[in-house]
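Yeah, one chain of the complex is gone here, protein chain that is, but the others are all in their spots.
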Amino acid sequence: MGDLKLMKGNEALSEAMIRAGCDAYFGYPITPQSEVLEYLAREASARTGMVVLQAESEVAAINMIYGAAGAGRRVMTTSSSPGISLMQEGLSYIASAELPCLLANVVRGGPGLGTIQPSQADYFQSVKGGGHGDYKLIVLAPSSVQEMVDFVKLGFELGEKYRNPVMILTDGAIGQMMEKVVLFEQMPRKTEFPDWATTGKKPGKDRNYITSLHIQSEKMEEINLRLQAKYKEIEKNEIRYQTVNLEDAEYVFTGFGLVARICIKAMEMARAKGYKVGVIRPITVFPFPTQVYADVAPQLKGILDVEMNAGQMVEDVRLSVNGATKVEFYGRMGGMIPSPEEILENFERIYIKGETK
Amino acid sequence: MSERTYVDIEAELTDQPINFDEDICLAENVVYIKPQTLIDVPMHYCPGCGHSTAHKILMEVVDEMGIQEEIIGVAPVGCSVFAYHYMNVDMQEAAHGRACAVATGIKRIMPEKYVFTYQGDGDLAAIGTAETVHAANRGENILVVFINNGIYGMTSGQMAPTTLPGMVTTTSPYGRDVKTQGYPLYISNLLANLPGVAYVSRHSVHTPNNVRKAKKSIAKALEYQKQGLGFCMVEIVTNCPSNWKMTPKQSNQFVEEKMIPFYPLGDIKVPEGK
Partner (left out) sequence: MAKVMGEIIIDIERCKGCELCFDACPKEAIQLSDTINSKGYQFAIKVNDLCNGCASCALVCPDAVITVYRKVDKTKRPVKVIEIED
């Protein structure tokens, strides 16, 4: 049994990082996640000897992650949308070199400098690769402060299992809000490192080198095929989702992260009005829980996908149901959060009154 | 590796007996042999390229200090992108310009190990200026081997931040015009001003004596790293025969006559009391 605490999302994430035996954090301040670096600077080093360094930019931070991850350490960085954009170069290299690492994107509204308010507009960037080349991150979408904690531990485990970067795709609201959380016990930091890590050449063994460069096309294709096979394996094993009231559902509200919570509230209000509504909430947005949508689609009159963006996950939902049911979208942008009433109202407008915009 | 000796091969190729004095060619008489830490494969560098010489002396130092198992290198993007194919030490290949950030990540979690980056002028002084300056300013306890040949070799001869004024490259075809294309960047002198920097020294590898000095300088820098003195940089002013459109000999002459007067050799900053 761990400790029960009232914590802000970003601080809970930081605390979980320390407790998960993280070896190093490299980051750069950006609203709305600056508390992470502040919390770690205060707490981490004295408690576990973890390295905490404020880099000169997100570009440098992600490359420090590359270096330390390449030495087989448990490493993490966090940022928010504009900073994550800067990290895309490094992430592509990390994915190609198959280095495990964890990052959290506390998403804010874009494009450009945008706003510091919560958003989900980085969905495409997170789940479709983000940088150059064919690669995927494992993407976890927490919808509570508790999950900010749990997904740190899970994220490190998944990253190390698949030698792949893992992203916690959260938003400014979850990062800033306070909720009670159960924290897991302090885990020891690793003392043994993987065979591939560059920790100094071992006597009698070949040197290790970490690279993403394979100039021969045949070799590079081989690397790509290996990566794709790994992503297939991840899709087979690691899909996580939550469903509510699907059994008798005629309609489904769907959304990830914070919006999923609002969808559940909207669903309850819809049920009170007699509409048979269920909720599907992808917890992993890559790998995407395609099958759960496909399975339930034939019994449905329609799906309402709600997001804090212009409609990104809705594309994956449509691909999942493959025409078996109607998929409509409702979203807010630029830092606005949809209310349950708004969702219900738009559900009724689209599916009950049959109005289109 | 082939079991044939060099002597056999030479005899075959030249089709005549070669006279090697077997009394002299004994292990105890060796005064120079390829460093063991330099992997025994042909390097991809052009004939006469200073990169190979720099690799060689760096690995000689690693051999002589006996630190093959305690050193981690970071390779750049540029001609020396494959440095990890030649140096028999653990290495990481960084994104373009990010070597100092990668090295920071490695050194911070393993302060007891030696860490070096090996970077060219484009990598270190153009795209990676921020990473270089900030690693230096934090006093990261790493060695940066900086190869300055005033040109982008890998992409076949474009202007570098260190290209001399008036020097012709594919992107300064009428010669570098400092009014429109900026001035050569004295990155070593710039870094030497930072308090986190312990040692900055500029060398060349175009004559036997300069090779000796450059090697000594690298050894010194690694020694300072061991003592935890801070950021050390050894700049090596060298040639690029292929992209300067010269023979190796002519390119070394250019180093002597044009590059070195512009980038004078010697220590730029030494640790106090050293």
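Here the chain labels run A and B in written order, and each chain numbers its own residues starting at 1.
Here is the rule we go by: contacts are C-beta pairs under 8 Å (C-beta built on N, C-alpha and C of every residue); 3 or more make two chains touch, one makes a residue touch a chain.
Remember, it's a predicted structure, so these values are computed and weren't measured experimentally.
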Omitted chain's touching partners, listed by label: B
Candidate in contact with the missing chain, chosen from B:Ile109, B:Ile151, B:Ile187 or B:Val205: B:Val205
Residues belonging to subunit B that touch the chain removed from view: 6-7, 9-10, 13-16, 19-21, 23-26, 29-35, 38, 42-43, 45-53, 56, 205-208, 211-212, 241, 247-249, 252
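Keep in mind that, in the parts below, only the chains that are shown with their structure count from here on.
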Partner subunit B, residues of subunit A touching it in the complex: 23-24, 26, 51, 53, 55-57, 59-61, 63-71, 73, 75, 89-90, 93, 97, 198-203, 207-213
Residue ranges of subunit B touching subunit A (in the complex, touch as defined): 68-72, 74-75, 81-82, 84, 88-95, 98, 101-106, 108-110, 113, 130-131, 134
